[in-house]
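Shown here: the complex without one of its protein chains, the others still in place.
Here the chain labels run A and B in written order, and each chain numbers its own residues starting at 1.
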Amino acid sequence: MNLNKKSLEDLARLVQGECIGQSNLVIQGLASLEAASVHNISFVTDEKYLDKALASKAGALIVTQALQEKLYSHQNFILVQNPYLAFAILTHVFEKKHTDVGIESTAQIHPSAIISDSAYIGHYVVIGENCVVGDNTVIQPHVRIDDAVEIGKDGFIDSHVTLTGACKIGDRVRIHANTVIGGEGFGFAPYQGKWHRIAQLGSVQIGNDVRIGSNCSVDRGALDDTILEHGVKIDNLVQIAHNVKIGENTAIAAKSGIAGSTTIGKNCILAGGCGVVGHISIADNVTITGMSMVTNNIYEAGSYSGGTGLFETPQWKRTVVRLRQLADVPLTQLVKRLDHMQTQIESLESTFKLRK
Amino acid sequence: MNLNKKSLEDLARLVQGECIGQSNLVIQGLASLEAASVHNISFVTDEKYLDKALASKAGALIVTQALQEKLYSHQNFILVQNPYLAFAILTHVFEKKHTDVGIESTAQIHPSAIISDSAYIGHYVVIGENCVVGDNTVIQPHVRIDDAVEIGKDGFIDSHVTLTGACKIGDRVRIHANTVIGGEGFGFAPYQGKWHRIAQLGSVQIGNDVRIGSNCSVDRGALDDTILEHGVKIDNLVQIAHNVKIGENTAIAAKSGIAGSTTIGKNCILAGGCGVVGHISIADNVTITGMSMVTNNIYEAGSYSGGTGLFETPQWKRTVVRLRQLADVPLTQLVKRLDHMQTQIESLESTFKLRK
Partner (left out) sequence: MNLNKKSLEDLARLVQGECIGQSNLVIQGLASLEAASVHNISFVTDEKYLDKALASKAGALIVTQALQEKLYSHQNFILVQNPYLAFAILTHVFEKKHTDVGIESTAQIHPSAIISDSAYIGHYVVIGENCVVGDNTVIQPHVRIDDAVEIGKDGFIDSHVTLTGACKIGDRVRIHANTVIGGEGFGFAPYQGKWHRIAQLGSVQIGNDVRIGSNCSVDRGALDDTILEHGVKIDNLVQIAHNVKIGENTAIAAKSGIAGSTTIGKNCILAGGCGVVGHISIADNVTITGMSMVTNNIYEAGSYSGGTGLFETPQWKRTVVRLRQLADVPLTQLVKRLDHMQTQIESLESTFKLRK
């Protein structure tokens, strides 16, 4: 489907790699080792894929020198130190680019909004007062940009995204379909048995190079702003509550949620389905494994986990019965008592033997 | 509200059941046992609902022969072997059908798109290059169909759905509101402390008779495609990551998430809130109970579970304290030591008695 064609030599140059074999080989696309045809280039990142690589019909392979020496069934290579990075770079060559520029006739744009001439505004986009859309930014159909929202340059906002709460979005930001940025935070004052709404007056600040997946909710702050620093990467269906602050280059996988006023450091990784309670801090370089719940501050870099793992259901049911007893079983004391009794028994035995 | 009327006899014929009682009784709708009026038909699936059924004001009941004999307070029945299936069939009789055909004047459709004459395209739908919409398929208002997306016949796509990534959708597929199919997968190559975006070049293939709920995210593959086979049923707010493959007739309940490159077999059931890590395989006929996390391959059909169950909070706090000690308590060794000490004590006792 993709009509971009490149010679092996050209591709090697793009990734600063060494071209081995037929330098003018025409490559029509990237493919996995299994699916690749002779017109495709594929990549090998590890010795464990050697069998697949040897059997692959790919016309060329991106590999390290060490891997290349074992791939005797192939002739055409691009040699690099980091094949996965080279693959990542080449995906951009074969990606279908959005090339339209300008404002579709059906877009509704408030006269006070400033739209770059090189931006694209799709059909039925609605843009409010005092908004800004920067150079080369693509706004897909049906996006709603509410008053006072600003978007930097080279951005991509997919269909049905709602940008509200006067959020400010940096450069090279990608926001995928149906995500909501700047929605009202969940804030209520309880009084006399009812919840009294706290109108949310803060906003959302999104740095450069941030990526947010589809169906995410990033709420505006109550008074101060919710902040996503440069390079933050967020997967789908993620909840970022009001006044959360996420540090540079932190990555958050799908279905995770961060409760209000929590601060997450730089270079953290939250795997899928994690939850972080409100009003805590997580240090830099922390990894949280899947479906874990963070209930307290984390001061030290490192990896943290929770959850029980998976059981066959009958064994799980028996395990849960034991878990319900666990609170009343003094585990560490149990071991001490055992040690103590062992000593008593040994003492009895030796005394007994002595007296035999 | 529903103006469809049918005689009891007609309904019996539709479910291949036996009509007992007043065959020309006019039925105006289906209702639960509690809410039914004399103009409604209800159904009984199990003896445990006998009391409710006896008290019900329903004009007629769908039952098995065994149940009918106990329902002396009623005269009108449809006898079937599977009342729940008969109920499922009859819901379609009383459902309000979408009958409009054609393209609303406000829809924006690329000239290269092929739209069946019997399809319906709602207001403000935007359809890109080279798309296909099959016979009788209903596209509700505000749907975005991006370039190269193909949808089969008899489909239903609800409002604010985003179809992108050149996804291919089979026949009789229902996709509910605000779901995103074909969004970009979450793929980055880490290098020198930053995340380098991997443009996603694969697509999504959705088989026939697939159902996807509202607010779901099904990502396109990185190189190969994400695949949902025929008959897959997905609830709301579900995440399907890039290159996942889900086998025929597997059902996934709300708020579950499947991480990248994982394969799930046929006829599996994932209850609500489950998570499955990436790059694993789950066999056919596997059931995962609610909020469990699957972290390894599952080779055997069967039911699997995780989680702690629910505690009163004070007991839970004490349980968590014990859990934190558990790693340092050699549980199975403890039992062995106890057995061993018991033997020692018994030996001491018997020796002692012998010597008395």
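Here is the rule we go by: a residue touches a chain if its C-beta (ideal position, glycine included) is under 8 Å from a C-beta of that chain, and two chains touch if they have at least 3 such contacts.
All of these numbers come straight from a predicted model, not from anything done at the bench.
J.: Specify the residue from the set B:L71, B:A301 or B:V320 that touches the hidden chain.
T.: Of the listed residues, the one touching the omitted chain is B:V320.
J.: Looking at the full complex, which residue from B:D171, B:E184 or B:D235 touches the chain that isn't shown here?
T.: Spelled out, the listed residue whose C-beta touches the missing chain is B:D235.
J.: For review purposes, identify every residue of chain B that touches the missing chain, sorted by number.
T.: 1-2, 29-32, 34-35, 82, 84-85, 87-89, 91-92, 94-96, 104, 106, 122-124, 140-142, 158-160, 174, 176-178, 211, 213-215, 231, 233, 235-237, 249, 251, 253-255, 267, 271-273, 290-291, 307-313, 316-317, 320, 323-324, 326-329, 331-332, 334-335, 338, 341-342, 345, 348-349, 352
J.: Determine and list the chain A residues touching the chain excluded from the picture.
T.: Given the touch definition above, chain A has residues 108, 124, 126, 142, 144, 146-148, 160, 162, 164, 166, 178-180, 183-184, 186-189, 191, 193-201, 215-217, 219, 222-224, 237, 239, 241, 255, 257, 259, 275, 277, 287-289, 292-296, 302-309, 311, 315, 318-319, 321-323, 325-326, 328-330, 334, 337-338, 341, 344-345, 348, 351-352 touching the missing chain.
Definition applied: only the chains that are shown with their structure count from here on.
J.: How many angstrom lie between the centres of chain A and chain B, each centre taken as the mean Cα position?
T.: Chain centroid spacing, chain A to chain B, equals 25 Å.
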